[in-house]
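All protein chains but one are shown at their positions in the complex.
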Amino acid sequence: MKLSWMFGPSMEQRHLLYVYVAVWVIQGGYAAWVAWQWRRAGRDAKVGEAMPSASQEGY
Amino acid sequence: MNWQISYLGHVWSHLRKDLQLEWRSRDSINGMLFFALLVVVVFSLAFDPTAAMSREIAGGILWVALLFASITALNQAWTREQRNRVLEAQRMAPSPASALFLGKALANFLFVALVEVVLAPLFIVFYNLHALGQGWLLWVVMPLGTWALVCNGTFFAALGLRTRNRELLLPLILFPVSIPALLGMMEATTAILTGEFEPGQWIQLLIAYNIAFTTVCLLLFETALSAE
Partner (left out) sequence: MERPRTLGPIGIAWFCLTLAVIVYATRMALVVAPTDALQGNVFRILYYHVPHSMLSLIFPYVNLVGSLGFLYWRRRDPLKALAADAVAISAAEVTVVYASICLLTGMLWGKVEWGIWWTWDWRLTSMLVLWLLYVSYLMLRRLSSTGQTQTLAAVLSIFAGIDVPIVYMSIRWWRTQHPSPIFFSGDPDSKLDRTMLPAFLWNLAAWAMWGVFLLTLRYLLERRRQDNEQNAALKAIEDSLELTR
């Protein structure tokens, strides 16, 4: 595999890997959370309940 | 009787009111003083400085102690207005909101300055300090630094008035915004005490910071007060 040099025990390789994976996890995780909240807000709108928004207590 | 109170007249009324109220109980001042003293003692235990090291760190410790001490007073400054719904009355009064802010900020400034006047000799004693740089510049740095803390502090304390966890919120929002000013006052004080570098740049920073944020506070106080 072309990227096999990335996987190895040295700190260089480990940290490079951590950086790339961490960015995907953080960015992807945040986007997923927002999307999930968005769907939840949509469902609650149909039920007619109030969802707390960022302008309310409990955000 | 046709009398128009000038803007400064309004400021003076607010200032006098706060000074009188505080003088009657002297709660804030005593609390601040004792708190600052305790912080100084704890830091001395933490670092146990030699004479040379004292000069390096005294500037930082002084401002940290004053920062924490003023936080305790700033929160109280506005609770006074909340009792008996005084704040609603203030909002309806014809005096400009920024005059209320300025009066209160000046009052807080005087209280913290009083604490400094008492604290300074203690510092000199505890750390065997004498300034190796231009000592007279401290008379410039202390008021500038104090105003930077008190001005934003009074404003942010008003922001947090009706929040839950009000006491918690003030340091959380005040400290980040104050970092440049804190850096300025600490560096300038250290420069004066150690004489190792020039405080000029830091004093300029403090002046610029004070001008910028005093203006912003005066302009935005009306908005913050009538936030609902």
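For clarity, chains are labelled A and B in written order, and residue numbers in each chain start from 1.
Going forward, contacts are C-beta pairs under 8 Å (C-beta built on N, C-alpha and C of every residue); 3 or more make two chains touch, one makes a residue touch a chain.
None of the values given here were measured: they were computed from a predicted structure.
> Of the residues B:59, B:103 or B:184, I need the one that contacts the missing chain.
B:184
> By the contact definition given up top, give the residues of subunit A that touch the hidden chain.
2-3, 5-6, 11-13, 15-16, 18-20, 22-23, 26-27, 30-31, 34-35, 37-38, 41-42, 44-45, 48-57, 59
> Applying the definition given at the start, please give the residues of subunit B touching the unseen chain.
Contact residues on subunit B toward the absent chain are 152, 156, 159-160, 162-165, 168-169, 172-173, 175-177, 179-180, 183-184, 187, 201, 205, 208-209, 212-213, 216, 220, 223-224, 227-228.
Keep this in mind: only the chains that are shown with their structure count from here on.
> Quick one: report the Å distance separating subunit A from subunit B, using the average Cα coordinate of each chain.
41
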